[in-house]
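Heads up, one of the protein chains got dropped from this complex, but the rest are sitting where they should.
Entry: subunit A
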């Protein structure tokens, strides 16, 4: 059995995950099941080891249209929530999940509000009345715990100047410096989906880790979920790259108080302490504007929106002219107050 559905034990209708109550809910009779206390249907079945190319809806029997990465979706014929069990078990079993906590309606409202706040976006775009598609997607992420031992050596100076008589003296104290830092980073997220733009996903951070739950498939009922396309080992370089700047900043912060510092030796030993496979909720918006489709992503729990909106040339010019005028005026006033005359 590779396709899991959620039939209501009371009335037999399909159940979905309700973001407001955090329960598996039946829309027909209103039954609500606590997910953390019920056993996951995935655990009771042994997913078949061989790869499956076709899934059938358990409710209506239709073929489920799903891409290779899809792990959960809804049947396009009858609308039942289906979870593709073999894509969430074994090596592909997520350890953690942040469940959706706001509804589609609230997410859409938050997105519309964001559209209205753009300073450079065209007025037509701000009306936000051409939102084409809103999809709640559980995006696969690897969360890395990386422990770093950092050793740096270098040369630093402190410079003082003073005048005595007709001479200006410059006194330079030279130091040899050494620092050892322990830098542990927990939950560094790297998006493991092939489909979604990495830069877009990076800007969505941070995710509220206090809402992390042990993974159970009912959280996916009614949403789209993807499985990872890259393993944690494959994405380790990206994770290391993400913390690289943080390490550099920490090093500079540790050698403050000098006039100049020059590091001659730097050793960074990074160890992967732990990785978690986690599904993170993201709302995807398709916006049709001037016959072009713009894609935006929203951090499910925090409602932070990322994605490039169209820019209005008129507004850009107006802002440019405005800032130019104000700056010129301010400079004129400064020069005038200094006795330089007004132009």
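As a convention for this text, a residue touches a chain if its C-beta (ideal position, glycine included) is under 8 Å from a C-beta of that chain, and two chains touch if they have at least 3 such contacts; residues count from 1.
Rule of thumb we're sticking to: contacts and distances are computed from a predicted model.
Undergrad: Match the chain absent from this complex view to the correct UniProt protein name in "Transketolase, N-terminal subunit", "TPM domain-containing protein", "Ion-translocating oxidoreductase complex subunit C" or "FAD-binding PCMH-type domain-containing protein".
TA: Choosing among "Transketolase, N-terminal subunit", "TPM domain-containing protein", "Ion-translocating oxidoreductase complex subunit C" or "FAD-binding PCMH-type domain-containing protein", the correct UniProt name is "TPM domain-containing protein".
Undergrad: Looking at the full complex, which residue from A:36, A:127 or A:173 touches the chain that isn't shown here?
TA: A:173
Undergrad: Just the residue numbers, please: which parts of subunit A touch the chain that's not shown?
TA: Touching the chain left out of view, subunit A contributes residues 118-121, 156, 163, 166-188, 200, 202-206, 243, 245-246, 249-250, 254, 304-309, 311, 316, 318-329, 331-332, 334-335, 338-343.
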